[in-house]
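Only one protein chain is missing from this complex, and each of the others stays in its spot.
Let's turn to chain A:
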């Protein structure tokens, strides 16, 4: 029986085009690095220039090779890929640079004995001079600043979360797009843009009028921070409450449950994971604010456990004062080391808060087990 199938063409099918070999990107990368190094050796070598020239050569080389072999569509695809990946790397660069710098400069300060457990009380310039001359450990630590940051931020959270959450509940459940709801939304949007030092001045002026002139305590700083936190809490809670499907509210109403009970026992528990992570992110945002705390809480060298009395130190103001007014003006290095250590601690604190936010979101999310 003769075969009725058409024979497979032995030359290339009309449907395919050429393809770059698999090693092509690596070959072009290698070539670009070598040629880039060569060009920069002529001008004067620096890593940044080398990276830039190599990147441009790589993009040009790969795209033109692809255009020659594969056709213009694949070449455009490769160009787009190069641009996207390049932009991503450029965006990543400052982040990596900051983390690297803080790690390099901060770890010596962090591992100093007593850094996390002592304050600057009694540490004078003489101690620093001695530490530099004799090569001994740097005295002094950030315990007072850490405690101050924790107290001020905690009080700010206690003020902001109820106010923010209740505002969000009003906007979503009772507002009905009325005039009051629209006005509140407008003012909350304005508040998100308030410069942090203005918030500090507001808090200082508020306490000046209410309590008396010259009030500088941790509580004033907490009020300033809560002015910055409230709009963030309102916005994120509002989004989380809107995500709760309306049919859940209707199911509760149909059972004869009152509106406020529905909100308290159905809507908020369903949205709680999103709200909790929003609050944690709001805390992470304000924990590093320097200007409002400088204006409102001053700066102290000893431990202050009373938020309502006396000046209080915090991590950002500690860094600021150590850099600007070193404990020993003739030997600023120990102050600089302590400041970098505090900066590292601050970044670690923000990272921990972010992880806590993710954990909270996962723990409280409605489960769908079988």
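Please note the rule applied: a contact is a pair of C-beta atoms (placed from the backbone, for glycine too) under 8 Å apart; a residue touches a chain by one contact, two chains touch by 3 or more; residues count from 1.
Throughout what follows, contacts and distances are computed from a predicted model.
Hidden from the displayed complex is a chain whose UniProt protein name, among "Phosphate transport system ATP-binding protein", "Archease", "Glutamyl-tRNA reductase" or "SusC/RagA family TonB-linked outer membrane protein", is "Phosphate transport system ATP-binding protein". Interface note for the absent chain: among A:18, A:195 or A:269, the touching residue is A:269. Taking the complete complex into account, A:245 is the one of A:245, A:309 or A:329 that touches the chain left out.
Listed residues A:5, A:42, A:91 or A:255: the one in touch with the omitted chain is A:255.
Taking the complete complex into account, residues 176, 245, 247-258, 261-262, 265-266, 269-270, 366-370 of chain A touch the chain not shown.
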